[in-house]
Each structure stands twice: as structure tokens, then as C-alpha cells.
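Pasting a structure here, questions to come.
A single protein chain has been omitted from the complex, and every remaining protein chain is retained in its original position.
Let's turn to chain A:
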Amino acid sequence: MGEATTSVEAVFREERGRLLAALVRRFGDLDLAEEVTSEAIEAALAHWPADGVPSKPGAWLMTTARRKAVDRLRRDQAFAARLAILQVEADRADPVPAPEPGGELPDERLQLFFTCAHPALAAEDRTALTLRCLAGLTTPEVARAFLVESATMAKRITRAKKKIREARIPFRVPGADELPGRLPGVLQVLYSIFTEGYAASSGANLQRLDLAEEAIRLARILRRLLPAEREVAGLLGLMLLVHARRDARTGPGGEPVLLDDQDRSRWDAPMITDGSELAVAALTGGPPGPYGVQAAIAAVHDEAADLASTDWAQIVALYDVLHALAPSPVVRLNRAAAVAMRDGPQAGLDLLDALAGEPLLRGHHPYPAARADLLHRLGRHAEAAAAYREAIGLAGTEPERAMLQRRLDATERTDQP
């Protein structure tokens, strides 16, 4: 039963967004699509553990969801009539877009991405809604990705869906002239999905590679559709350069391995090459964008033979550029860690302590963990232990907590007289 449930959930992670987007495309109504997607998943949870997972789970879910949608429309004639009007008007406004010359049809999820990333939605709602609808994350997972309470996130998602429905934000891919203006919102969304996959916010598994790979897949589609957009290249490059370290990021027990300790021979060299080429493309031919700069930072790490020979001065300089483009306490946190490598732990700690009280870092476990590491290196073991304990209390995943616990143990052992 436990094993069957796990396999069912794995399928849903992959299929939920695909199913929802296809149903939105078919019915033009996000609420109806979400309702029947959930019903189809409930049906699968009821049948699959006993009957086995069907050979084509996605098709099974789609058939079940469509049948449930038709049932719903039969039960509620007024709703069905309203939906029919919606679809006629949507077609009037936006005939089905022609496929790219010589290319493939747009992924149906891409339309939903542009709707979820619509500028008429609050910026924070766009990513939340996309993670929920397209990535199939649960509301608590979305909440942790944003460092907010689950109830707050549930309210936010409901509000965003209400606006899409009642203000009638269309489900369509913007025309070529609108795309550049609409793109940053979509990039932000993809990056959030990637980082959620890269370091899952909760549960037993540190990495959720399916999410990271899904984000990379969608970024590749965007790259094909918008080859001249350097920030798309930057985002895809960043994802590849980070994802290239996936095998070295966790130990045999699933525990996270820090950059310092990673076996660099296990990094994915072809992926690093691809990512570095994209980083160069992102930073060539115009002013840098935040994703291009982050890709460059990742490339400097990936191209170094080890930690000691890493060009930390270059990394600090790139963080300065990044902070000018996109100021945030998380960027300052990362910059402080790079400064600690360049100038020593005290210089890094001074910068970290200047960030104390930043609301965005409250509840963000990398902040106390970074402080703890530098305090430990400075021999201030009691303070380091307290900071590790704080980080353990905030970390969302078991492997992260275990790794921090080991570092805490090491600090306490060092402290023994």
C-alpha cells in the first residue's frame, strides 16, 4: 500500500499540471479544470492501489477528468451555457495561435504559464498560482517556497484564481510584440519551480529532480520560442550549471553535500559546457540581466577545479552586479559567504551580522547556518552551536536537519576541554 501510494504520487507530480493545462484549454475555465483534475486524482487514489497503476496513467487521468467535467456540465446547465459563451468570446478575442514556422505546437502548459504570470496579477500571486496549478505543488509546499504561512498562501491562491475568473484574464500565449514585456514574470515562475526542485522545502527528500527537470524543459521551450531573449538564455544556463552538480549534491544516505565537499568529478561536464555557453550568450550583446549574472556566478564555480582555486574575487564582483540589478537580502547573504572565502570568516560575519533583523531572512535557515559556519571557523563554538540549533529549527527537510546536526555535533566536540 505504501509503495503503491508513493508511485501514485510520483505520477501525479508529473501529470497534474499537464492535465490541468489541457483541461483549461478544453473548457476555458480554471476552476472547472482544477475541480475535475482533483476528482480524477481522487479516483486514481481509490483505484490504483488495488487495481495497479494503468499503463498510460496520464491518459487514464485525462479520460476520467473529461468524463467528470461532462457530468458536471450536464448537472449544471446554467454553468454549461455560461461556459459556452465564454469559449465563443475567447475564440473571438484570440484565435488559436499558428504554430511557429517549422516548429512544434506550443506546449499547452505554456499558455497557462502566461495566464498565471499575467501582469494584472500581483507579482507574488503569479508564482504561487503557477506552482500550484502547473507544478502540482501542494499549498504548504508553495508556502514554504515563499517563506509564508500555509493559510496565507491558500488565501493568496484563492484570490488570484478569483481574479482570473472574474476579470477574465485570458488563457493564451501573448503575441510576439507582447512577449518581451510578459517574459520576466514567466522567468521568475520557472526559476521558482527550479529552486523548489533543487532543494525541496520539506519532507524526506532534499532534491526533487522531477521539478528541476520540468523547469529546465519549460525553459528550453522558451529558449526555442525566444532565441533573441538573453535572459531566457541566462535562466536556462543558470539551471543547467546548478543542475550539473546534482549527483554530487547528496551523499549515499541522501544527506546534502556542501559545495566545499562535493566530488567535482561527478559533476555533469557536458551540461556545464552547455550552461557556460548559455551564460556567455546571456552576457553578450547588451546590458546584463539578473539571470545572466547568476549563470555567470554558477559558471565560475563549475569551472573551478576546487574550492581553493575558485575565483572568489570574481564571484564577489558578480554579486555586486547582481545586487545592483536585483537587490535582496538573500543576494547579500550569498555575497557575504563569498567575501568570507575571499577575505576570511570575520569579514563575512560582519556582513552577515549587518543583515540581522531583515524580515525576508526571518525563518530562512541558510542565514543562521551561514553565521554558524563562520562562527565555527572563528573558534566561537558556543555561538556557532546556538546558530546551528536555530538553523535546525528552521530547516524544512530531514536531510538538511541531519547535516546541520552533524555540524552542530562537530562544533560541540571541538568545544570539549
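The criterion applied here is as follows: contacts are C-beta pairs under 8 Å (C-beta built on N, C-alpha and C of every residue); 3 or more make two chains touch, one makes a residue touch a chain; residues count from 1.
We adopt the following convention: contacts and distances are computed from a predicted model.
Q: Leaving aside the chains on screen, match the unshown one to its UniProt name from "Succinate dehydrogenase/fumarate reductase iron-sulfur subunit", "Phosphoribosylformylglycinamidine synthase subunit PurS", "YCII-related domain-containing protein" or "Branched-chain amino acid ABC transporter permease".
A: Protein name of the absent chain (UniProt record): "YCII-related domain-containing protein".
Q: Just one of A:Ala120, A:Ala151 or A:Ala354 touches the chain that is missing; which is it?
A: Of all options in A:Ala120, A:Ala151 or A:Ala354, contact with the hidden chain holds for A:Ala120.
Q: Looking at A:Ala122, A:Ala151 or A:Ala167, which makes contact with the chain not pictured?
A: Answering carefully, the residue with contact to the hidden chain is A:Ala167.
Q: Applying the definition given at the start, please give the residues of chain A touching the unseen chain.
A: 89-90, 92-94, 118, 120, 166-170, 172
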